[in-house]
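Taken from a larger complex, these chains appear in their original positions, while the remainder are omitted.
Going by the order they are written in, the chains are A and B; count residues from 1 in each one.
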């Protein structure tokens, strides 16, 4: 029989015991669970970055319990929630701050939602600043162990969950027309993802305008399509229009940060 | 049957093969062992930071074999030891430099102690600079595999183990009285833990004095108790008085590093 899977994503980082303690709590409550770390390197407190990363990863994971914690509001008014998706019956657990909903949408959206903040599975006393250890991990482990979601929290309306403000998707444009695109995320290589998934059909190149500088960029498939050190625009592995430098960092070359706006002109 | 658990903490970091090689050595000697990484991001060579982190994590882990390596004296005079705790019969392995004793105290203290530096389980030749690979991991795996501790080393007196110098715990004080508190640790969010677990009963706020600057700080339960960017004092998830900035870094705001002293005045 296959072990139940718990995937785990957070902004806890790798310096402290936070991730390890959550693993330990899960292993105590459900020794059979297999934990797959998606990443714990999400930018601290950056709920949107965590949501994008979770959304990108989850379709590749086995169905199971999916724990995600980027939780600057821990211990305050925000609820701790568990969601069952409409498709595949996946369970998503985390703070009610929008972190989970993009990923849930990839599985038909939210079927049922529960407030698990007062679950009897929680460790006591609950630390007001470490719900990962005291609420989310034990409830995730109980789910992996076969406990019904209904026994782990109070049902809440799916349409009352907190949604991240929409950043909008840049519209398709004609050649030569300016397109204002926002930086969605920057990965560890310095590749820059933009909110413009398919921006101009049939274009072969574009101009990127940043802080007054204009840079010509080839449209390609992969990094090696341009010379070492050269800029490239391409559709990245998440399906998003992105900028890269072959064996370098586009974020550094263009001095871009998340949320910056660049003006694109396709040619 | 539940797999034997080996927890693993170190200052090896994530850049080199050191952690992975130890996992590999354990997996070869005891394929059934489940390894739980507590963290490998302990500040390099910082035995005290490792000891605090291990002490914080271990009560949440299943009982088992607990490997901890922050070992600037590797290959020199310091002994390689294994400890059996009085309660729960946990096995703690690491250098004899004080790293293990705080955690052992959480389980009734040291029951038995052994010098494992010449264990027949060691890989040969033993590298003088990588006992994690050549001594600690194979001995940990042998323990997980059911070998008796007595067969893995020479008994040594528990009261001869190296103890970290006591930093002292700040005393409780009356309102308005100055309390000199030392920075124990700073986590990845920039939250600053002080050696003052319960410093003034009933106070609602305090003043923090650092390098001549005085800052008023609210006493709260969690980050969201103050506005974004504001300072907060709270009891952290380890039970320690700490300073935080809501969605920010207290260490940055106050320019604090480990071992710095701040003067607190409760109000």
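Note that in this section contacts are C-beta pairs under 8 Å (C-beta built on N, C-alpha and C of every residue); 3 or more make two chains touch, one makes a residue touch a chain.
Worth saying up front: this structure is predicted, and the values here are computed from it rather than measured.
Here 2 copies of the chain are placed, and the complete complex recorded in this file has 3 of them.
Quick note on the criterion: only the chains that are shown with their structure count from here on.
Remark: chain A and chain B have CA centroids separated by 30 Å (rounded to whole angstrom). Chain contact summary for the complex, chain B toward chain A: residues 2-3, 5, 7, 9, 14, 34, 36-42, 53-54, 56-57, 60-62, 187-189, 221-225, 234, 236-237, 244, 246-247.
Those residues of chain A that touch chain B in the complex are listed here as 12-21, 23-25, 27-28, 31, 44-45, 72-78, 127-130, 133-134.
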